[in-house]
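Removed from the display is one protein chain of the complex; every other protein chain stays in position.
Labels A, B and C are assigned to the chains in the order they are written; within every chain, residues are numbered from 1.
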């Protein structure tokens, strides 16, 4: 099979854009599976690679098949793979870990010393076939639709971030309503948050945030976020801050609006260093801050499955689907921000 | 005011029953308030006092006005009380703490060394008026109905028990669906539990458990609880056990049905020592067990208010209301078990 | 090498004793290593197998080479083993896990669904050579002596139990001073416990407990443990209970002597069901109880190494060494209880 070719979206060089090309179907080792991709989803990271920003220039070595969010069907098994079967519908954790370092050996594979990332360090899933180590495959419960499975990677980020500490009964501020922030809104509602306050500048996403159960969505370009949050919380501030934007003002507003003794989880990456008021924002408050990286392997996946089986509905997060041929339109849409998750069908 | 009398339900002596009598309105000190009781609720403890079991005989010194669950209106303030006002609708925490011991000084007033309990150690709320230390008064948010306020004491037990560790996404087994177990069902549903499994032998309460969102309610007299729970959990067992019965078989079944690495909270008091298989039930499982006493003061009260304001609906828990004159009927109903919370109106 | 034979201690049949025999050197698979055993240590479990109690009869299938605590040198590597080298001095985790179940995939390998135990389910280390899966091998830091390495398995139990919650500044009661209880004494002292109180009936072990830093060692056959603990703790009780005995009276005394709001870890296995006063011992106290199984893989191993490198000295725990030929004397000594750890040299 390895001499055959497949269609794949290739980052061909250090410039904007990508090309739909025919490339060889990936080879796979004894502990790998080969998966026929049905649906892939476009991540913000993919949009960065497409538009070729500074981060991409420093990290990506073209040519590269990119993409890391998908679901599909197992079509071939390495000889050492015992617990999976051809024909199974699956998705996968895209962080391939070393399984030998301190972190991997203490249940912290998400911060492995020697990780390789699907579609960044290895050939990705924007292709008809993708190679995945068997231990990274996540077999789908039949109650979970394949499109939902294709967004379990970002949903996992939201689950990891949101459920790192107590949500039930708490007033939550979510800064930034991209797909992960929107998922966080849904998870907070599901988990019994009291008031869910969010910030977002894109109207399409503001509407989605309300649809997922936000009580208030503030536009930081128009609203005074800090005073609005204080107004909603008897001047105490939000019990919880979920930071999904990486924006300096959002971060500082977020910590200003955080209640004393409250907790915060940081997922959004900042474009550079961030000037923070740590005295008033963290120290005097006795606040707790969690940095969040990826998904816990595989605690987050089990929890995510439990939430979906328990009734968490993130279907409305998928707002657009494209045939892979229309990938340019899809990427431009993602870059516009006027969307939830955008899928590419293979 | 102290020479006037009021109607009150009095435990007159060491025997079954109680009497509706006229007794003096309680005196109150400089740091107390006097509350006109509107609605009181009957606790299992009150039913024990009424029927005069071993525990009552060892603990209660008649004559005593009993009762500790209520809501009402402040009608008089001690001279040192600054932050409360006449006319406010309130309920109260019925554990009066010393505020001086190690526990009180470290945020653990619920296990105070030198506690006095309303309606057990001091004159209770089954009366037209009740004296309460100002610091124990819980001022009602106007969105919370007074009848709901009258059951915040037992609801607090359920909140304290249920939210002592993670619920969201977890499969929960609740053994015993008295009013606190039923509240736990509602809280688990609100907090995003996956499957809620409960046990109960009374049909009236089985129906209520389903109404509050239980997925499965097993009758241990008819069903094999352990195998049912294993069937619902891919043979892993329940992630969480909330023990509300104090029954030896329920406790052992509960721990047998608990998942390895799962957690359990024990609230139900056993009639005597309990024979437990701690090897298989706790040790080999690496299980965590929390003993639960009362309500955290006042963490649980704030959390409870947050849940109620966030939409937790425990209204259906109140199944019967009686005028205080009909107290015998009310107590007999509570003793029958075919009810949720039973209120007495003053 | 596999056709050659070696000396090994074999449980030959369902009766007391064991035999030193020549048996084939174990075969090893592609992911295994073969280790030349230098020193093995006798566990209570081994003593049970030797004396053939009920548990052994239900669990062990003779003939079996038993033993699971050891250190030695790698002498052969399976073809797939990349990160270990012939000649390295090592010890090993004796729980061989499936790496596929929910527990293994969430950092809880110590409670794996499908575990095999060295010297119980597979040929053990009371032999010149032992086969170990490469991922279970623990490479020794050169600062750790090989004899100490041979007792890292039970030391790990003590580390797992003792450090599951806060020790620093706490008054600790350790019930039972076998080798694991004695290790717990040493760890508590190292970790900054305030008063360390222990119970033990064997004079040899009472002396050892004092040597490891216990402040008070009570003999429950002579002393009133509960009142002694209360006397030492201003009548509050011990902040922490580490239960290492499995004895019903010790368990109940331990919980009676536990402070309200305190925590307890249970490691000692009881010979049968235990009659417990859960009302006063756990529920009213608002106590927390942890069941402890084995060692966290491999969190506990890293922590243990850190403690040893940081200066924890458990050398005095090794009280006797025997040549393997003198195994009968060694086992009789272990069964007498008048010893710490007893080593067998190969």
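Here is the rule we go by: contacts are C-beta pairs under 8 Å (C-beta built on N, C-alpha and C of every residue); 3 or more make two chains touch, one makes a residue touch a chain.
Note that the structure is a prediction, hence the values are computed from the model and not measured.
Enquirer: Can you say which of C:14, C:30 or C:192 touches the chain missing from this structure?
Expert: C:192
Enquirer: Which listed residue (B:91, B:108, B:245 or B:293) would be found touching the missing chain in the intact complex?
Expert: Here the residue in touch with the unshown chain is B:108.
Enquirer: Determine and list the chain A residues touching the chain excluded from the picture.
Expert: 102-103, 108, 110-111, 113, 236, 251, 260-261, 266-267, 269-270, 273-279, 281-293
Enquirer: Mind listing the chain B residues that contact the chain we can't see here?
Expert: 83, 100, 102, 105-108, 296-299, 302
Enquirer: Even though one chain is hidden, which residues of chain C still touch it in the full complex?
Expert: So the residues of chain C touching the missing chain come out as 163, 166-171, 190-195, 303, 306-307, 309-310, 312.
Heads up, the rule we're going with is that only the chains that are shown with their structure count from here on.
Enquirer: What whole-Å value do you get for the distance between chain B and chain C if each is reduced to the mean of its CA atoms?
Expert: One centre to the other, that is 42 Å.
Enquirer: Let me have the rounded angstrom distance from the C-alpha centre of chain A over to the C-alpha centre of chain B, please.
Expert: Spacing between the chain centres: roughly 42 Å.
Enquirer: Could you tell me which residues belong to chain B and also touch two or more other chains?
Expert: There are none in chain B.
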